[in-house]
Structure formats: structure tokens, C-alpha cells
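Contents: one structure, followed by commentary.
The other protein chains are all here in position, but one chain of the complex has been omitted.
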Amino acid sequence: MSDPNIQGYELKPGFRGMAKDTGSDQTMFKGVHWGKAMMWIFLLSDTFVFSCFLISYMKGRGSTPEEWPNPSEVFALDAFGVPVPLLLIAIMTFVLITSSGTMAIAVKYGYEKNRKMCGWLVLATAIGGLTFVGMQAFEWSKLIHEGVRPWENPFGAPQFGSFFFMITGFHGTHVSIGVIFLFIYAYKVFAGHYDTGKRGWFTSMKGDYVEIEILGLYWHFVDLVWVFIFAFFYLW
Amino acid sequence: MHAGIIFFLVILGSVLFHIFTPWYWTDVASNWGGMDDTITLTFWVGGGVFIAVCLFMIYCVFKFSYKENRKAEYKPEDKKLEKILTVATTLGVAALLAPGLIIWNQYVSVPKNALHIDVMAWQWGWQYRLPGNDGKLGTTSVRNIDDNNPFGINLDDPYGSDDILVMSDKINLKNNRPVKILLRSVDVLHNWYVPQFRAKMDAVPGTVTYYWFEPNKVGEYEVLCAEYCGVGHYAMRGMVEVQEENKYEEWVNEQETFASYVAKQKNIELQEKKLAKK
Partner (left out) sequence: MSEEFNDNKTIQAQSSEVMTGGAAGATPDMDYVRPAEIPEQDLYHAHSFITKWVFCQDAKVIGVQYFLLATFTGIVGLILSWLMRLQLGFPGLAGFMTAEHYYQFVTMHGMIMVVYFLTALFLGGFGNYLIPLMVGARDMVFPYVNMISFWMFFIAVAVLMASFFVPGGPTGAGWTLYPPQTILEGTPGSGMGILLMLISLSLFVIGFTMGGLNYMITVLQARTRGMTLMRMPLTVWGIFTATVLAMLAFPALLVSAIMMTLDKVLGTSFFMPTILKAGEVLEYGGGSPILFQHLFWFFGHPEVYIVALPAFGIVSDLISVHARKNIFGYRMMVWAIVGIGALSFFVWAHHMYVSGMNPWFGFFFATTTLIIAVPTAMKVYNWILTLWRGNIRINTVMLWCLGFIVTFVNGGITGIFLGNVSVDVPLSDTYFVIAHFHMVMGIAPLMVIMGAVYHWFPLVAGRMLDETLGKWHFWITFLGAYSIYFPMHYLGFIGVPRRYFEMYDSPYMTSAVGMNEFISLAAFIVGAAQFILIFNIIKTLKTGKAAGQNPWKANSLEWYTSTVPPEHGNFGDRLPVVHRWPYDFSVPGAKDDFIPQTTPPSEVVHTEVEKT
């Protein structure tokens, strides 16, 4: 998005510009949509939620007296009879990162008011997210089938199961909520609500393509969190 | 005007209350007299600031209360005054912090000659274990606890068998001998606290916590639980008796070791089996 044009105010780059914006009246983040600022701050708060989860995980893993299971064995998947470590998870990560890419392009087309392209890309992102959730459901059922439960774990410390199901479950809920909104927004793009500024039926806010960018921020955040969960659970 | 007088009386009352209060701390019976001194220091510095601030406020109430024809001073800030106040406050706070940290350093460094005592807490009671002739406590686990092994001592630990078991809520201590209290709990949080010793620490299930003190006054003291542990919390009391060396040794020799306890239990079991057979 190009720099906004604000009457009577000259935008300056860098630290000096930031200091000047902070000292100015009306807004601190110049030209930033309210909804976008709200999403950034919500994500900051959500970062603390995931940080607390992951720090608890580190502490829990450190203080349990039983041995932690080896991730490359637990998460291995049989491909043509050979156990390949982290196969499924590699595909899941790839799908999720790709969906971030399609989301980014959707935002670009949204600002160009290219209804068709934007809509298809949002839909593609939604389908990517849905695939991720599906694969995660598969992974859960595989672990549950092998006997891992939130309260017990045949491979070692029971906290492994507890933290795995809780944190991936919490992240999966984030993804699922994102997918639902992606489908709704895809419909809204195709229906042209963002071109006409039609009011949403729920909050009665006027439609605008900036909503696609706001949802995009959320989506990228969910992907970023996944990278951390991936690193902490599968690589450590 | 009345307001200022009442506020003044409140401050005066606080000072008088402090001077004439019948409620004040018990005589310290351990080496932690330094904690009392730090409290006293903090009390006088802090109390002085409290009184100074309140008197200044009361003076303002008397002197500058509303008059139609007077105008307040207009002075947004005074850099110099603010700087002086900041520096003075920082110095004051540092002066209070320093003794606190010095004493804490002593608190976390246990003397080498300290006698180790295992304090085991449960809902709602205490029992104690002393090292035997080898001078070391055997390791324990909650899972081992049963009628034959009330402390959950690991049976394959060679240090365990001569441990002295004190299966009562009363423990005796030797005067002027540092003790390291090793706290563990089998269920919830507890805290072995004797007000006269000043020191305390939570007992946390799943881990062993510790603190130390050196009793220096012969006498009997009550142990209180100082961490909320359920409906019986208020009734979770114990006793400590600080004794001179010869009396203490006498007491220790009367106590039972783990090995003899196990033998006795086995004997009882045998007797019971015999009775059952008959």
C-alpha cells in the first residue's frame, strides 16, 4: 500500500518520522485504518498467549521426571514401507506457507479492485487452510490410534501428549476460525460487497477491501505461530 | 479547615498507636535478628516519608484553601526540583534495598555445618526425619509411602536405613546449631513457619525446598502453616523445642531409626498373622 496522502501533514521516513507522528495530533499511525491497527494490537496480545503456551511447554518439558519421546520417531510416517521422519508435517507446513503466499497476492488484487482474482485467491487460501486442518486431524487420529492421550503417552512423559494436543489444538482453532472467515470473505468479494461498500449484516460496517488485508494479517500471524510450534515440537 | 484538623489527628493517632501498641513482634529466637533490623530501618525511613508527605498536604489544606480573590500559582514544572526529588528518592530506595539484599544473600547460603532436617507435610500435619550416624538423609519418593515406610524412603538407598524418624508434630532442635529445613509435601502447598524464627518457605509437592536458621533461645515454639492448604489450614500446627546440647542428645537417642521401625512393623505383622492363624 502506498503512503497515504494527508492534507497538511508531511510524512517523513525513519525514526524521526516516527517520533514526529507520535507527537502529532489525531492519529499516531498515519493513514492506518482503524481495523488494521486493531488487528495488529490483537495479534500482539495473541503473541503473548502463544508465548505463554510455549514457555509453559519448555518449563513442563524441563521439569517432568520422565523421558521426552523422540519427535522424529513419534511423528514419522510410513511412505512405501519406509518410515520417513516428519513427512506429514513437512507437507502441512508447506501447504500453510503456500496459503500465506496466495493470501498476500489476494490482498494485492484487492487493492487493485480486481474482484475475480482477489476472490479466487482468497478461496485458494481457504482451501489451503482447510487442507492443513484436515491433515492435522489425520495426525491427531494417528497419534490417538497409537495410544497417545492428553493424560498419558506410551512413548514417555505424559506431558508430551498434554502439551501437543493443547498447543496444536489451540493453533488449529485459530486456523479453523481463519478458514471460516476466509470462506465468508471469499463470498463477499465475489458478491461485490467491497466494491459497493455494502454494509455487513452483523456489525453493519461498510465493506471495504481493507478487510481482506486485515484478514491477511491474521492469516500470516497464524502461519508464523505455526513455524514456532513446528520448531519447538518437531525439531527440538 | 476541619478537614485539615481531622487529617492531622489521623496522622497523630497513627504515631501514638505505634508508640503505645501492645501488638508487636515476638522476641526473635534465631539468627535472623537482621530481618527485624531491616524492618525497623524501613519502618523509620518509610514512616518518616509518610508523615512528611501527610504534614505537607495538611499544611497546604490550611494555607491554600479556596478564597474567591486569590489565584493559584501557575508553574507547569520545575526541572530542578524534580531532579532533586528523583535523585533523593533513588538514594533512599537504594539504601533500603542494600541491607535487604545482604540478608537475603545470607538466607540463601546455608552454612556447611547445618543439620539437615526433612520436614514432610500433608493435609494436615507434619512429621520429621533426621539423618542417622552417616550424617546423610536417604532419598525419598511419594510413591513409596505406605504403612511400613511412612516417609517414602527409597529402600535401595544405603543412606536411608539409619535415618531417625520423628513421627510426631513436635521436633526438637539443638540450641546454637544451624539447621537446614528441607521441605517436602505429599499433596498441596504448605509452609513450615515459626514466627519467632522469622524464616519461612513453602513446601511444594514434587520438589524439595529449603531454608535455614540457627535457633538461639531455649524454649518451646509453635509451628504454623503459612500457605493456604485447604479447610484444615488454620489447624495445621506443630511444635518446636529448642534444647541445650545434652538434653537434645538425650532426645535424639530416644528416637527410632528407619531400620528399627521396619523391623518393629514386620514383627507386628507376624504377630497379626499368627493371631489370624489361631
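Order of writing sets the chain letters: A and B. Residues in each chain are counted from 1.
Throughout what follows, a residue touches a chain if its C-beta (ideal position, glycine included) is under 8 Å from a C-beta of that chain, and two chains touch if they have at least 3 such contacts.
Just so it is clear, the structure is predicted and the values come from calculations on it, not from any experiment.
A.B. asks: Pick out the residues on chain A that sit against the missing chain.
C.D. replies: Looking at chain A, the ones touching the missing chain are residues 6-9, 22-32, 34-35, 37-38, 41-42, 44-46, 48-49, 51-53, 56, 59-60, 63-66, 150-151, 157-159, 161-163, 166, 170, 199, 203-206.
A.B. asks: Spell out, residue by residue, where the missing chain touches chain B.
C.D. replies: 1, 3, 6-7, 10-11, 14, 17, 21-26, 32, 34-36, 38-39, 42-43, 46-47, 49-50, 53-54, 56-57, 60-61, 64-67, 70-78, 81-82, 85-86, 89-90, 93-94, 96-97, 100-101, 103-105, 107-108, 122-123, 141-143, 145, 183, 186-189, 191, 193, 195-196, 198-207, 209, 222, 224-235, 237
To be clear about the criterion, only the chains that are shown with their structure count from here on.
A.B. asks: Which whole number of Å gives the spacing of the CA centres of chain A and chain B?
C.D. replies: Taking the mean C-alpha position of each chain, the two centres sit 48 Å apart.
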